[in-house]
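Heads up, one of the protein chains got dropped from this complex, but the rest are sitting where they should.
Lettered A, B and C in written order, each chain numbered from 1.
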Amino acid sequence: MIVRKRLTVQNTIAVIVALIFLVVVLFSFSFIGRRPGAGEQFIRQGVEDTGAVNIVAAIYLNYRLFDTIFEILVFALAVIGVRFHLHAIKDKRPRLKEALFISESHIVRVAGDLLAPVVALIGLFLIVTGHLAPGGGFSGGALLGTVILLLAVARGGERVGRRLNEDVVDRLEQIFLVSIIALSALSPLFGRPFFANFFPLGEPGRLLSGGWILLYNLLIGGKVFIGIWVMMYCFIRHRGDV
Amino acid sequence: MTQLLLPVLFFITGALVLLWPRRAQLITLVAVLSSGVLVVMLAARFFDYGPISYTIGGWPAKMGIELYFDEIGLYFSALAVVLGLAVITYLWNRRMKSHFYLLFNFLFGSIYTLIFAYDLFNIFVAMEFLTLISFLLIGYPRRPYQIWAGLKYLLLSAIGMGMYLLGVAVLYYHTGALNLGIIAELVGGELTSGRMTCGLAPQYEAWVIVSSALLVTGLAVRAGIFLFSMWLPDAYSFSSPVVAALLAGLSTKMAGIILIRLAAVFPIDSVLLILGCITGILGGLYAIFSHELRRIISFSALAQVGYLLIGLGVGREAGITGGMLHLVAHGLIISLLFLAGGTAIAAVGGGSVSLLNAKRAVIPPLARLSLLIGLLALGGFPWLPPFVGRALLSGGIESGWLKAVVSLISLTGVIAIVRLLPVGYISDRNSPFFSRDSLPESLSFVVLLLPILFFFPLVRLAGIEINLGDNLIKPSMILISGILLWHLVIKERITGTLPKGILKLDWAIISLVAGFSIIYLLIGLL
Amino acid sequence: MTTLQGLLLLLPIIAIFALTRRRPLGAILGMGVFSLLLAGVYLLSHAPDVALVEVAVGAAFLAFYILAVRKKGKLMVIGDETPYLFYRKGEDVAGLEYEILRGFADKLGLDLEILFVPRQQVHKWLISEDADIGAGGVIPTTSEKSNLLISDGYLKTRLFHISSRSVDGRVAGISGSHALEEIENKNGMADPYAYFSDLCAGIDHGEIANCSVDLVRFIALDHQALTNYDIKRDSEDLCYVFTVSPGEKEIYEELNTYIKRLRSSGELDTIIARYLG
Partner (left out) sequence: MEWLNGVTIGVVLFVIGLLALMLRRDLIVKLLGLGLINTSVILCLISLGYYTRGVAPIITGKPGQIYIDPLPQALVLSAIVINLAILALSLVFVMILVERYHTTDSVKIAQQVEQERSHDQEHIR
């Protein structure tokens, strides 16, 4: 009874504090205007500077590549952390074999089988045209990763996981990571400052344009694809089957 | 350019650790040593030419990301090198997984970025990276309470960083820039131009108030300020000693750096002053009422942040330099304390004060000496590093009540550590200072002790004028009166603990959100 | 009101709906819908890049969380096979207790996982917290009463002591009771419990001399010839219960309220009638 009483006090305070926050922030946000022409310089010079039509990609992979490197590192760290820490959880498969396992999930396999190639194609398309149209390495790679989930649903997680030769995948992931970081540090060899594009810019609008944005999209796409695959497999393995 | 090389170096070595896990230790050592060389090169250029600015990729600062090397960078990169070396030597004989070294390398990469960062969003990204690394480091040995402490840390700092990003959003839409230098010009310009909007005086414009309140709240969570970072005591005292040393010595200090940079831009002096007083006094009180070595150190770490904030709040040159130097000095001291404390606790088999005092003969002598020096330094013993910062700081303070508060914080600091001083008492002279088994550990203590003992001359070498004689009397008096107070008055009366509720997750979040409103009101009113 | 505004207005409604769900799975699915809607908002706000990333990341996020929650959501039931109450039926499990537990697991939103082990191992599994609920016609022994959490009874039962007329030999008990423990001590047998199928075989071959069985097992045995045995009916009224792992106070309380509700709604009687006539 005492616990419940104290809890309501806590909840009341929490609600009051949150409401004050709401009022304070909404009040001051109502006075906030917008500086006209912010970001105009990117629109004006973006295509000329980077050769990419999609200015978001130009900023993401050229003007502010340093931030993106951090983002890729954060993602890599998430994959590493998930793998490292999920080992703390027992892999329960041996016990499940002797048990009579009852699961409620009945999933349509055909849909998974049909959808998977379509989604994979979309993902690849997004990666390759990242500098021309919306998309790019991350969304494409993550979509490719969800193809793995679709396959896992359609054919069982274990079969998809078996394809995952851990050594090869590890190596591949590391190589992607190293090359993403190292590529930006190669610039001085071509007489450019660090993190500056040293590829030819090409004619804007063509597939082969935008300097190294295409290459970066491919690398990031590969990295994210493998990363999501590995994470998904870890989650599947340490809980049983999809 | 060297600014950029430092983080990139550590990212590449981190990736190399992934590729060759067996050579992890060696790669990390090489990385730390070469970072030392780079820092020396940077420092040499700094002394010749003054602050160095570098925009990544050669774009103008408005479009690209700027890295900026100034005094702050000088002191903190030196701190990072020393700490890195100390931790590597401490771990030399222990078999850590390559995972740890990977995190270590990435940690240093993000720390060097943050030391030089001058772009608000770059700060956000690097800070989030640092959060995740610290989180993984806290949970690295995978014991449940460490996992829980890590989770608490992550939840709170993620809320904080969410607020920070909201503040960045407001700033960007108002100024059209993310670079702190440009924003400073605009804020300053609009402040002096006297343009009136929404009927308020110019510096109280809504966007300045709300964005600076959001930014400060976000950073306060990371910086170890009372009410905001209640994850800190658990995270420091549950994680393994090396991790605690890295967290307390470097990771938490980064938010302090950003606060120093922000204080130069926004009108947040008085808020920081008040937060500093609260943090200092409450942290000190909690430290007095704790009964475990690592808890005491953790809470005193909270209290010590108070000096930085007061220094920033005073706003004068001496105050800011004092606060900053105090932060560096405290980084050295606290990592020494955590490392030596880890050795001591491992030798004794428990971390409570009474146990440590009773079994102190078991503790290796050098660890005991390091503990003694560290504790004395925390108490403000003259000549030892934190003293330098405090002396400068009190030189910058003029108002009477502030002087009283600073003295009170020092006094609580002394009282908190008096109980532990007997640990350092060396009774048997026979046990050797260096034994072969513990050589790496002893070496790491020496690595940390050297800059601590020679902090004063080093600071003077760096060109900061400080007079030892003038500032001797007051700290000594505080030290002596603290010891006397403890032995004569307090000793037997402290049995219980202060309310622990605020350390619980839910209350920590509530106090964080409430803290935002307080900061907002203070910025708006003062 | 534009489409964008309509979508925006939906967002907090869905968020509140999702975050007030009792079951985490519901919350996660709600947030999945939220993420899709958000992608729509981004698309309408002229941010197609962000919308695509949101879709892709939302899918991955949903997958991780569903996998994680399913990992958490298992109700591990362990017990001896018992006729009428808890038995294998082809690939599936059936029985009175199974129906109760099935409904209980559905109510908690957990997957039911079932493992059949000999009666004497149930105790061990529950103590080590490898399993949550012990089932299979349990009549608690004194040691179980002191170590485990014992749920409310759901069915009245009685003990039958069967003894061979010829010689006294091995003792086999199926369900623990006070009477059984006494026999156990007198004869000092090491292995008083057996699988029910072993017991049937033992009685068939005349290897088992004395044993105590509970009502349902007695009924099942009665179909076989118990002609060579003396049957004594214990006067004590007992109840079938579930045993719950001592760490699972919450499950224990939920189970008790669930049984109470089944009884008061009359559902329990219909299930009992279905299995025991």
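Note that in this section a contact is a pair of C-beta atoms (placed from the backbone, for glycine too) under 8 Å apart; a residue touches a chain by one contact, two chains touch by 3 or more.
Fair warning: this is a prediction, and the values are worked out from it, not measured in the lab.
S.K.: Among the chains you can see, which ones touch the chain that has been omitted?
M.R.: Computed over the complete complex, the missing chain touches A, B, C.
S.K.: Which of these, B:241, B:323 or B:413, touches the one chain of the complex that we don't see?
M.R.: With B:241, B:323 or B:413 as choices, the missing chain is touched by B:241.
S.K.: Consider the whole complex, including the chain that is not shown, and state which of A:89, A:114 or A:207 touches that chain.
M.R.: Looking across A:89, A:114 or A:207, the contact with the absent chain belongs to A:89.
S.K.: For subunit A, which residues lie in contact with the unshown chain of the complex?
M.R.: Per the touch rule, subunit A residues meeting the hidden chain are 11, 14-15, 17-19, 21-22, 25-26, 29, 32, 34, 38-40, 42-43, 46-47, 53-56, 58-60, 63-64, 67-68, 70-71, 74-75, 77-78, 81-82, 85-86, 88-90, 132-134, 136, 138, 204, 231, 238.
S.K.: Which subunit B residues would touch the chain omitted from the figure, given the whole complex?
M.R.: Residue positions of subunit B that touch the missing chain: 121, 124-125, 128, 131-132, 135-136, 139, 141-148, 150-151, 154-155, 158-159, 162, 165-166, 169-170, 172-173, 178, 238, 240-241, 342, 345-346, 349-351, 504-506, 509-510, 513.
S.K.: Contact with the hidden chain only, please: which subunit C residues?
M.R.: Counting over the whole complex, subunit C touches the hidden chain at residues 1, 5, 8-9, 11-12, 15-16, 18-19, 21, 24, 27-28, 31, 34-35, 38, 41-42, 45-50, 53-54, 57, 60-61, 64-65, 68-69, 71-72, 129, 132, 247-248, 250.
Everything that follows uses one rule, which is that only the chains that are shown with their structure count from here on.
S.K.: Line, ring, star, complete or other: which describes how these chains touch one another?
M.R.: Contact pattern: an open line, chains touching in sequence.
S.K.: Which chain pair shows the largest tally of C-beta contacts?
M.R.: Pair with the most C-beta pairs in contact: A-B.
S.K.: Using mean CA coordinates as chain centres, what's the subunit A-subunit C distance in Å?
M.R.: 40
S.K.: From the mean C-alpha coordinate of subunit B to that of subunit C, what's the distance rounded to whole Å?
M.R.: The mean C-alpha positions of subunit B and subunit C differ by 52 Å.
S.K.: For subunit B, jot down the residues that touch at least 2 other chains.
M.R.: none
S.K.: Which residues does subunit C have that touch at least 2 chains other than itself?
M.R.: Counting only residues that touch two or more other chains, subunit C contributes none.
S.K.: Show which residues of subunit B lie in contact with subunit A when the two form their complex.
M.R.: Touching subunit A from subunit B are residues 1, 4-5, 8, 11-12, 15-16, 18-19, 56-59, 62-65, 99, 102, 106, 109-110, 113, 121-122, 125-126, 128-129, 132-133, 136, 139, 142, 166, 170, 172-176, 197-198, 205-207, 209-210, 506-507, 509-510, 513-514, 516-517, 520.
S.K.: Inside the complex, what are the residues of subunit A that reach subunit C?
M.R.: Subunit A reaches subunit C through residues 54, 56-57, 89, 95-96, 98-104, 126, 134-136, 138-143, 145-146, 149, 228, 231-232, 235-236, 238-240, 242.
S.K.: Can you name the residues of subunit C that touch subunit A in the complex?
M.R.: That would be residues 48-49, 51-53, 55-57, 59-60, 63-64, 67-68, 70-71, 88, 91-93, 111-116 of subunit C.
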